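Every protein chain of the complex appears in place save one, which is left out.
Entry: chain A
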Amino acid sequence: MRRALRENSLGLVFGLLFLIVLVAQGFAGHADFNQQQIAAGLEPVGLGRYLTSASFAADVAENWQSEYLQFFLYILLTVWLVQKGSPESKKPGEEGRESDREQKVGPYATGDSPAWAHAGGLRRALLSNSLGLVMGLLFAGSWLAQSIAGAAAFNERQLRDLQEPVTWAEYLIEPDFWSRTLQNWQSELLAVASMVILSIYLRQRGSPESKPVGAPHDATGVEG
């Protein structure tokens, strides 16, 4: 049991932190929503009603979609793009999908390779792209959820301000939708660019996200 906890501590701790922060967001968002209700002369709502509201769903989904977009882009672009000196990058010259031998698929699959690495056709293609595919689908699903919940939350605010509500299609060209979307995208892209570039010159001893402390600045694809 203790061994299982230790061997999965990274995933468990992040999962737990996610739940704690999501609950905290629920409480903070509830208080913020009720401040707006009271300011408009309306009745505050209970926590349960808020947690099932479009407002909460839109706030959650808009952050999720940008996180999944970040990983989706990062996973795909690092196949073909490199950054000299970054531990996050392959070495210059290694760009591309690499050979079957390097990727250990088909006849080069080993005894402990996943079953679909031995297979051919669609199964191998799916396994070979499953990480990017799932991240892409999670991004698309979260963004769709943001647009649907965002339209309902936007319309609730519109009605509160005695203004005309919009349809879902109209919401897709509303500044509110793109402002919420783009403010999340820019922060994610900045975070990735910062990680790629800062990790050339800075170190974090013991972290696999960093090069070893003594590794030269121009060493690429070396993780500590």
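Rule of thumb we're sticking to: a contact is a pair of C-beta atoms (placed from the backbone, for glycine too) under 8 Å apart; a residue touches a chain by one contact, two chains touch by 3 or more; residues count from 1.
In the analysis below, contacts and distances are computed from a predicted model.
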Hidden chain of the complex, named as in its UniProt record, picked from "FecR family protein", "Ketosteroid isomerase-like protein", "Glycine cleavage system H protein" or "ABC transporter": "Ketosteroid isomerase-like protein"
Residue touching the undisplayed chain, where the options are A:S55, A:S89 or A:S199: A:S55
Residue ranges of chain A at the interface with the undisplayed chain: 37, 40-43, 45, 53-55, 152-153, 155-156, 158-165
